[in-house]
Each structure stands twice: as structure tokens, then as C-alpha cells.
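Apart from one protein chain that is not included, each protein chain of the complex appears where it belongs.
Presenting chain A:
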């Protein structure tokens, strides 16, 4: 009996609902109760009958082999460890020890009809087990008063029934009348209930003090042919915990022994599931439309990014604002002519932080035949002083990440330091500072009027400015996603993907040429 790691606990709140066309009499459930830690694997737990027959078999083999083995001790061991296995059929009455004593003793004329039938059961039990009654599990069937009490207590009805409204929305009939007729209808086709209980108390306790523990409640709706089981049947390796009134922990599992579904029913159900799924997808596509947005050009990749300019810090100014500009290199196309904008003027807090929270977004497409160069985001931080003068506080740029995902980016900025003291004074007092006509010039010198082939920043003094924090989300869409999906499934690389495209293109060209030739031939024949 080693500890099996596959076994795990399952929440007792699971509720199983099953539909069946099989007669309910075929319903059989197997319950195993054991104390944790001692018998871990429920598969090894045998019912007393099973173990008894095994014993007999073993004894026979033992006597044949001439070996004497003490099997009874093994059996006793299981019994004292308080474990029990039982097969229960639908509405099969299994008496508890208390009931055996109660029904076994009184069988007079005052006993009810059900009691008289239980008398026979109790007698049988007493004969069989005698005083050595070790069974934990017993049942309450539909006609028992305990079942009625349970029903009243829990207002027990299957969730399927609950979902159906009590009266029609539009009803011309008298409400009270329809309600009473419904009640009578309910009583004729009400749910049948069966409770599987356990009695963990020692055998010598008084019956009035025994508090049985509910293991499982099974109900059957004959009209809808729905069985609801609470808790649900546990699959292999799963168990439910239960505590005895004395606080001892037990584990139990429930297994369905009968086949509630025929293969035809399984097929029917899966068809139903497919229908449900199809309806779901049809519903969605009827709302959104069936065509997903494609890149503008079939041989373009789509590149979408959205983000936020969160905040800027370490700037030495009273008010600051960030201006941004997206520069898409050759090969990139944008829906909008130019993507740019500016944040509000935000006051710099005592901690040197200015919060903007400005959303930016761009939708670009990229022609894969060009050399891949990332689009760039340029930033210019402006400051505003008390007099309303604007100064450039910093320049910065980033290359937009090309792979999809979320990015937290910090843009470091710098500003030009003027070579002379006078120029700095001019900047301070008059805000006279326009080193770049175009912010893109900080990367591309040709935009600043420079005709130099190679841009040297020699002799160009800058001073460190603050930082801008960005948040970017990048989403990409492939150009020919139908084909790409195929190739990715087959594990074919990009090169093969391209070669397939080339072959397809050649085929298309050849076909169009053939059509032309055929047309020409037709014309010459006509002429």
C-alpha cells in the first residue's frame, strides 16, 4: 500500500448532470469509503463479499498447496481500518445498523408497509452478519421519510428544472389555478431521490445519537430522463473528503458502474455539442462579419502598435510637454499621412515627474521585399515657463520593436548645450534655441540641411536631460495568413514558403499565357 501520487482531492461542490434513455433500473453506482493514509489506493479496497470469496479461493489454494496462511487477520485489518465498498442499485434499500435493529425488532401490525418489507431485509441482514455488522454505507430511498426531509431542507430540484420559469410570461389563465394544477402534475412526475449515507459511529452507540453523514444525493427526473448526482462521479484517482461526526477524516469515491449512454447517444450528444459550437460561432460572425481585416496589400505585412506616453521625469522645468513623431522608413506605408502629436502641458511635481498618459497608436504595413528597417519614434520635450516661453528640453528617439508583445521603454533624452555662455544666457532669458528644424535630424542629418555623406557629431555638445517612459504593444499580421498557417503546421520554414509562392506565381503566369495563346488561336481559326 504505497502512497499513490496520482490520487488527488476533488471539490465536493461538483454537480453532475446526465441524460439517459436507458431504464433507470440499470443504474448502479459503486462507493468506496476509506480512511486516508492507511489505504491510499481505492483500487485495492475490496468489498467484504469480494474479499470473502477471495479468501475462500485462497484457502482452497492454500489447502491444496499445503501452506497455512492467516487471511482472516488481513480481512480483520481492513475491517478495523474502517473502509467499505458497496455497489448500490437505483432505489436499493441498504439498512444501517440502527435501522436493522429498529426494523428487525418491530414487525407488528402497527408497522407501515415499507417497514414490513424492511423487516424482511433486516432479518436477512441479522442472519448474515449477526452481531459483526461492520458496514458503513447505507441508503435512504425515495419512500423514506429522511428523503422527504432532505427534499424539504434543500428544496431539492435539478438545476434544469430550476431554470424553467414557473409560469408562462403571458398567461390568460387564473394564476392560482395553474399553480395548483402544476403541483398535482409535479406530484405525479416528481423527481425520485436516493441518498447514499455513511454511519461512522461505533456499533454500540444509541440509535438516537447516531448522526449519519451524507455521501451522495442522486435524483432522477423521469419526465426528462435526467440523472443529477451531487457530488459528481469521481474519475480514477479522485476522491472526496468527508468528516465523521467525531471529526475523523474519511475519503470516498463514487464510480458509475452502469453505462448510461449507448454509442448512438454519444454520437447524438456530440452532434448536439457541435451544433451548439456552430451556433456560437455563427452568432459571433453575424455580429462582427466574416471577413477579418487584411493588410492593405496582399504582399504586405501588417504592423500595428499602440501605446502610452506614461510620464517624464528628471526634467528641470515648470511645465513640460512631449511631442512625438513617427518616421516610417522606405517600404513602410501608413494609413495616415503622418503620425504625430503632442501631450498636454503637465506641471512637474516636487519629485520631478510629469504624468501624461497619452495614448498613441499607428497602423502600418510593410512590404517584405524591401530591406527591413524599423520605424522610429522621435520625441521632443518642450518646457513652458511662467512667461509663456517655450524651450526645447530634450531630444530622444527609439526604434519601434518589430516583434509582437508588450514593451516598457524608457527614452533617454539630451539637449544641445550651446558653446558660448552668451548663447546659454539667450536660451535662459529669451528661450532662443532652435538647433533642429526637424526633429528627425537627430538621426538623419540630411533633414537639417546637411549635405554631408557621413554625419559627424564632432564639436556638437549636449547635456543630459530627463527620461520619458513609454508603454508599447506590438501586434503583427502576416500577409498571406492562409498559406502561412499551412506551412507553420507542416513545420516548413520561410524559404520553402517563398519558393512555393514563386512556383505558384510562375504557374499563374503560364496559365495566363496559355489563355492568351488559346484566344489568339481561336481568332486565327475564326478568321
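Quick notes on this structure:
The rule is short, and it goes like this: contacts are C-beta pairs under 8 Å (C-beta built on N, C-alpha and C of every residue); 3 or more make two chains touch, one makes a residue touch a chain; residues count from 1.
Just so it is clear, contacts and distances are computed from a predicted model.
Choosing from "Eukaryotic translation initiation factor 3 subunit I", "Mediator of RNA polymerase II transcription subunit 18", "B9 domain-containing protein 2" or "Ribonuclease H2 subunit B", the protein name stored in UniProt for the chain missing from the display reads "B9 domain-containing protein 2". Note that of A:120, A:277, A:372 or A:519, the residue touching the chain absent from this view is A:277.
Note that of A:190, A:225 or A:304, the residue touching the chain absent from this view is A:304. Only one of the listed residues, A:222, A:241 or A:404, touches the absent chain: A:404.
When the missing chain is restored to the complex, the residue among A:92, A:265 or A:444 that touches it is A:265.
The chain not shown here is touched by just one of A:245, A:359 or A:419, and that residue is A:359.
Interface residues of chain A with the unshown chain, by the touch rule above, are 11, 13-18, 159, 232-233, 235, 256, 259, 261, 263, 265-267, 269-274, 277-278, 281-282, 284-285, 287-293, 302, 304, 306-308, 310-311, 319, 321, 341-347, 349, 353-361, 363, 403-406, 471, 473-481, 484-485.
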